[in-house]
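Here the complex is missing one protein chain, while the rest keep their positions.
What follows is chain A.
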Amino acid sequence: IKKTLAKPGVKNIVLVDGVRTPFLQSGTIYADLMPHDLARAALQGLLNRTGLPKDAVDYIVYGTVIQEVKTSNVAREAALGAGFSDKTPAHTVTMACISSNQAMTTAVGLIAAGQCDAVVAGGVEFMSDVPIRHSRRMRKTMLSLNKAKTLGARLSLLGSIRLAHLAPELPAVAEFSTAETMGHSADRLAAAFGVSRLEQDEFALRSHTLAKKAQDSGLLSDVISFKVPGKDIVSKDNGIRPSTMEQMAKLKPAFIKPHGTVTAANSSFLTDGASAVLIMSEEKALAMGYKPKAYLRDFVYVSQDPKDQLLLGPTYATPKVLEKSGLTLNDIDVFEFHEAFAGQIMANLKAMESDWFAQTYMGRKTKVGAPPMEKFNSWGGSLSLGHPFAATGCRLVTTVAHRLQKEGGQYGLVAACAAGGQGHAMVIEAYPQ
């Protein structure tokens, strides 16, 4: 058995349990809900799973990326509706695809600082309905209309409306700083690292195949059943579709046309879903009679150029967090990396395997090395299970805990990239069984 990563003077913080709603392709069964409905389902599921008394929670932190304007603090709305005590404060965080990682590490921080003992963290993303706005000109006219006092002033404002002002503004999965969509950046990243279309399709197929296997053999135990109002009970992810290489090869590139390599089949799809985890100090968990699943250990956030290194977060975060924990890549038994695009994963693996990249761009002496594939995302990943932006982080952490239990390893590593050129990694240690 390997050494524990406990550090003197640092509180042991544990993951008691984690759940998630089934991840569904957006526009399917969840289509008529609101984001806080999904979040509520995950929070209620966590209460059910853990049998946690509702007033035992000190604080709730929840992540979300595309905000529903009516529920901008979605954490609070969801908590109230999920039946948590109205005395439990809740706040919402946002950090693109690592929003629920941020929610979890915020929880860790609150506990480590001695301010809380039990915190619920999670994340929700609802892509079936996104805020579509009037154009800026139209909004300006409408706001002025509120202030216009006379009929004449109102009429003249109404008269200033032109057909072009009525064109709506759609939210895009694009960087604000560069105006480049993420898929476009992923395609360029894959090209920069010489990742072929074939490699990408193979990796996507692997993800779907492994996810299917995990689903069929009941390994995805973090998924809870959810009775959708007016619809059936949902208890399975619906984006897992192992295809064939031939089928996948037929697809045209989705972003860089006609010569790009990123397609709909080797990218993660727009997903609705929510997740939640219960994080406690070890003493509190034990005092309440829980058997924790894992220790949450060191974590890092990194950021780099949002134009050319948008999705390289894992490459930068992995060696940094390993160094913090005094581990090497070989010590890790379980890897769970967020799969935004197959090309992005392959590019990260190549970057991690390159001394030149480590020396030229990361200021390191040597490469960190690429994770061995047999330990990597072996129950599927975001490409197949789905990627509700702000819910993925909790899924990764819970999956690591479950895989450590199932496979008998001691250390797990979570890593993810996020819009804005940011990234995150966390080391997780199995709780002694």
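Everything below uses one rule, namely that a contact is a pair of C-beta atoms (placed from the backbone, for glycine too) under 8 Å apart; a residue touches a chain by one contact, two chains touch by 3 or more; residues count from 1.
Here is the rule we use: contacts and distances are computed from a predicted model.
Q: Can you pick, from "Trifunctional enzyme subunit alpha, mitochondrial", "DNA-directed RNA polymerase III subunit", "EIN3-binding F-box protein 1" or "tRNA (guanine(6)-N(2))-methyltransferase THUMP3", the UniProt name of the chain not shown?
A: Hidden chain identified via UniProt as "Trifunctional enzyme subunit alpha, mitochondrial".
Q: Would you mind spotting which of A:30, A:193, A:226 or A:411 touches the chain that isn't drawn?
A: The missing chain is touched by A:193.
Q: Check each of A:70, A:227 or A:307 against the chain that is not shown and name the one that touches it.
A: Touching the chain that is not displayed is residue A:307.
Q: Among A:26, A:141, A:207 or A:354, which residue is in touch with the absent chain?
A: Of these options, the touching residue for the absent chain is A:354.
Q: Contacts of chain A with the missing chain: which residues?
A: For chain A, the residues touching the absent chain are 176-179, 184, 187-189, 191-194, 256, 258-259, 305, 307-309, 347, 350-351, 354-357, 360-361.
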